[in-house]
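The complex appears here without one of its protein chains, the remainder shown in place.
Then we have chain A:
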Amino acid sequence: MRKLLLLSVAAIALSAAAPSNAQEIKQGGSMTVTYKDDVSTLDPAIGYDWQNWSMIKSLFDGLMDYEPGTTQLRPELAESYEISEDGTVFTFKLREGVKFHNGRELTAEDVKYSIERVVNPETQSPGAGFFGSIKGFEEASAGEAAGLSGIIVEDPYTIRFELSRPDATFLHVLALNFAHVVPKEEVEKYGADFGKHPVGSGAFRLAEWTLGQRLVFERFKDYWNIGAPKLDQIIFEVGQEPVVALLRLQNGEVDVPGDGIPPAKFIEAMNDPELKDLIIQGGQLHTGYLAMNTKIPPFDKVEVRRAVNMAINKDRIVRIINGRAVPANQPLPPTMPGYAEDYEGYPYDPEAAKALLAEAGVADGFETELYVMNTDPQPRIAQAIQQDLKAIGINASIKSLAQANVIAAGGEEDQAPMIWSGGMAWIADFPDPSNFYGPILGCEGAVPGGWNWSWYCNEELDAMAKEADAMVDPAQAEERIALWRDIYLKIMEDAPWAPIFNEERFTIRSARIGGDDSLFVDPVHIPVNYDEVYAKDVQ
């Protein structure tokens, strides 16, 4: 079997470059970050909020990670890896001498244990499904097998994954928090409370957690990647209103308000000469969309769905949120590979929309419901959509509910005719176009309790998606992305969504915290790449 050696020159170059960077930036100093909500859990198997996502990345490591500030994959705990020609066997060589925070060395057994723990139904992990391509997943997730037969430890520093199908996204999956490595003895010691006593091998270790008040991360002195992290300490103060956090930032008490600039203060902050230079803008792997339930008439007619696409004035909606987004015309955001730049999408044309409604036999319009999450600015956006729809004769009454209730309604085939996804919209788990398909547009998501709120299921596209994800060979990468591009353009022909906008991240930091802008809008370490930013006052 010919093996493809994938360890890139870039990765070697990077590891060589890292120490020189480290020499330039001195370690030390502290940073204060605030959040409105308490941190729920720091267990990598369970944590799935945007807030704890990057915290977990700083406490734990996985086999793979991304170049800071980019969506470029690179090995982390893995020193090198090989992929078999048929794309079903992934073999990783681990770094030697990597220590957990409790002092024990990390081995391949720990990697195996950590992934099996996520798949074990008793863990109740929201990430279990990501490992569906590993052999033995069905048995393990059903609780019939203790582990995964497809994970084989060859020696303490070599681990092999055997997949039941070729999976081009598998390296991304191993970079997810769910694949981060935990020490078995600590998990067993704390049981269900492991998430409050996290022990990993990451750049920081948890030094203090006072429930509802604050968490303190301390630099892990035995971290394998010498030179990282830059800061000695990060203090997370929780329970702080974003408006108050911004005032404290102006007062020099806070370095990063984790929840960003509150909408009510946005224009003021952007016009403030002192704050303007501290604000950083970046793209997100996010699309906000209006889902139309293809099982509920008249949305079962493609003309009606296209009409809705043409009726909505997206520029106006972007203005409603102070320009913190760009109008979208397809499911993928512009920063995602596979985004069709030359695709123009449905134009804003109410007259043509009316003609389409007439074609569908609903020339006089109809009554329907629009579900929306009840926190600002979502109801305002829904009202704008409502007005646009009214202009072509569609009378949509707004159902403004708690997030969980909207999700529950979307998961029922006959409940929600339309859902504005704001506040619950899709943000990619990893930067690959396939992550925008399965749960929200594929047949597997169109099941009771699923997230495919359009109940759109096109078996032809499902087959194409499978074909695309089987293209593991790097030589096929371009072909694969082109295939995904076609899939999304075909979806737009059927128009189960009206894509509305792609959110832009606006974040702010104090003048005493340094680091490349991209680190503060890191597409993976949202909202800040804690490992790489540094304190200017110790330089």
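Just so we're on the same page, a residue touches a chain if its C-beta (ideal position, glycine included) is under 8 Å from a C-beta of that chain, and two chains touch if they have at least 3 such contacts; residues count from 1.
The rule is short, and it goes like this: contacts and distances are computed from a predicted model.
K.L.:
For the chain not present in this complex, what protein name does its UniProt entry give, out of "Alpha-ketoacid dehydrogenase subunit beta", "ABC transporter permease", "Fluoride-specific ion channel FluC" or "YciI family protein"?
P.N.:
"ABC transporter permease"
K.L.:
Taking the entire complex into account, which one of A:Thr91, A:Ser114, A:Ser141 or A:Thr169 touches the absent chain?
P.N.:
Within the whole complex, the residue contacting the unshown chain is A:Ser141.
K.L.:
Using the touch definition up top, pick the residue from A:Gly97, A:Gly361, A:Gly449 or A:Pro474 that touches the left-out chain.
P.N.:
Spelled out, the listed residue whose C-beta touches the missing chain is A:Gly449.
K.L.:
Which of A:Gly195, A:Gly288 or A:Pro417 touches the chain that is not shown?
P.N.:
In the full complex, the listed residue that touches the missing chain is A:Gly195.
K.L.:
Which of these, A:Asn102, A:Gln124 or A:Asn395, touches the one chain of the complex that we don't see?
P.N.:
A:Gln124
K.L.:
Just the residue numbers, please: which parts of chain A touch the chain that's not shown?
P.N.:
34, 36-38, 40-41, 43, 46, 48, 121-122, 124, 126-130, 132, 141-143, 192-193, 195-196, 210-213, 237-241, 243-244, 247-248, 250-251, 253, 375, 402-405, 407-409, 411, 426, 429, 438-440, 444, 447-451
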